[in-house]
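Every protein chain except one is present and positioned as in the full complex.
Moving on, here comes chain A:
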């Protein structure tokens, strides 16, 4: 049988034929041979659904079909769903109206499956929608709005957006819903070569031999690069905030030792990814295994078994604040002293789009260009400059659409930089798209914290002091600001509560595991540990968790409040959000119902609460505390905003356009946002750390202010009146005193061509964030735990949040709902695991069980708008949803289990942990003598 096979099929009504190979999947055929890139490849394991297409009238996963199997078939992809005039399909329009889309990577799959579902069931019940979509995973939206969109499309083909909805529509949606998004894997310049990494399967050991000769001589292989080829040519690979640290040096490929299973050993560059992976199998490697360091709690003390022997310790960072005598006394002698431990499992960011880069170096021009999946294009450019040694101005980085990230793509990773260096060294264009297994074993992991808290309280359950001992598992090396952000957990541990004294110890420790990176709220453990421990305290002192919080939560009158660690908390409303959640849940009635159902039927209902203050837009973390915006008025009078952001689903192109339009008195449609291109945009902070609304938004406002100043002068000249009389009116600049006298922005742009300084009507604005802009939220939920099966059902989920002045309510609620579902995933389902030899057991989305539409509760969201003192009055809120939800759900489960005396102390509370806790409680009831002393 020949390797090459001719196939013919009809795709979206067009005949297509191409020569392919037997092993080429339909997904790759559609993307590579037909150039139809709406069909996304997320997992290649049949789990994510992003590659869903329709074949001969039914939906199938194109990653699980061979192209030859579709020979003669009728295929439809997301590109083929809209009308011939480019009109959106009814479901696509409904997804836009309901904000059932964020990064858009999963969306084509939902469109294909949802369209079929609506054909089969024109009026589906909600449960049918959920079940019908369970083969499509979304990491951004929390599904709530996707489900609403399907229901909406079912109603007479979908209703047109109301005026309010129209005003909030996201502009990035049109291209994403039409299947014309541009993710990194969609970029394939002519001559693109494909790379694949050989990775260690051993967690720790010495490399004895690596022989790539057979791989090098495989047909189609362009190069096999090893440590010997690349490491000496590499400049620093650490991200900007770590450059000055004396970490063990980070190199492209492991040369002498490996430090975790997944560490890259060699890079194959080949004609296509299939051949590249063939070559990986031909590389011979011999590693002498050593004992890996896997237990962070013992690793901290260990001085003999070390991840990096040359460092003499596994400790990466250590920091402690002093326990002053008064705190010491409180912790020793108070009426109540409660100790509690909280363990948060190792998690994964699990963006639906894995990491990836297409890097191209032209030795003729000496220029390097790269498209990369990143939250921070400008830092990617700087990192590429450092690793290659090329001057930054010779590098251009673009990033159009990013399929989710949640922190993973903020600082440019080692692998992306290695590929860039390879492109530079070889003078070629190289594409590397991380596969699902790599994303789960070799990108970055998240969380993995242990904390022990001690709380002192008076007789009435009022806090007198607290202490937190916090240990962070950093993995083989810290990435980004991880290990530096850790002390922030101890510093903000007391959060929105009146705890007069506090001290902490923070240690981060290296282990022979995948590096830890940023994940939605890198400081999350402060909230997770505190809120989980607070419920433990409530049980120990005999107070309801709501009552304990009421007694200790800060009231408006106490603000500004200096935390014991001197952080200032202000413009927050924790008490209000707590009361709002209690009201929405009808808390007392639920408690009553819980008691009744337990006493009468033995059922285990549980109530959970969690308060969260989110430190957004931190002002002491440059380079990410400052941002710059450039605004330019185009000849037609529209305004283009050039921003350094790298939106990965947050809707930055919409919200920032809203801000600029608001400042200039323009319609939102008259403002276009250009981002994700270092060639066009000023240096800036990227998108992350909940900073866009406050920092980028304020930079936009500053730029708009500058622009108005210049434009006023021009308008004054045109209208012949003093500049002080000029104000924005009806999309133009007008004379305050003369209703008829106005200059349009097009006229002003025209005037600037001759009268202005630069010939262009433009302005730059910059903003440096104040120390911290806090947003806050309270989460509340009701769950039921199945006693027999250890399964948890979430019956109700509510959030009351205060992110200051809201730019776009749907975007805010989307961030909340998506974050909440990530928190629920962490509370109930998700865990990254290793075996006792440090080999990864979690190899992809089949093992890392993120929730589907079936498990996702509807998230009810209430808003309180207390402006921050920053220019727009906003507060960042992109991370808090994920942070608050995890302890909220954990607390609800623990609350239910407490009815029968069962206890859990770590997440996820999955059937295994719940059944074990219940069995232990049963055994203790049978042998009361064996019962441990109460935690106080």
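Just so it is clear, a residue touches a chain if its C-beta (ideal position, glycine included) is under 8 Å from a C-beta of that chain, and two chains touch if they have at least 3 such contacts; residues count from 1.
The criterion applied here is as follows: contacts and distances are computed from a predicted model.
Chain not shown in the complex: UniProt lists it as "FAD-binding PCMH-type domain-containing protein", one of "FAD-binding PCMH-type domain-containing protein", "MlaE family lipid ABC transporter permease subunit", "Oxidoreductase" or "Anti-sigma regulatory factor". Of the candidate positions A:98, A:229 or A:278, contact with the hidden chain is made by A:278.
Touch with the chain that is not drawn comes from one residue among A:689, A:828 or A:859, which is A:828.
Only one residue from A:852, A:891 or A:907 touches the chain missing from this view: A:852. The chain not shown here touches chain A at positions 1, 3, 5, 21-23, 25, 28, 44-47, 49, 52, 58-61, 63-66, 68-69, 113, 116-117, 130-132, 134-136, 273-274, 277-278, 281, 435-437, 786, 788-791, 828-829, 833, 835, 841, 843, 846, 849, 851-855, 910-912, 915-916, 919.
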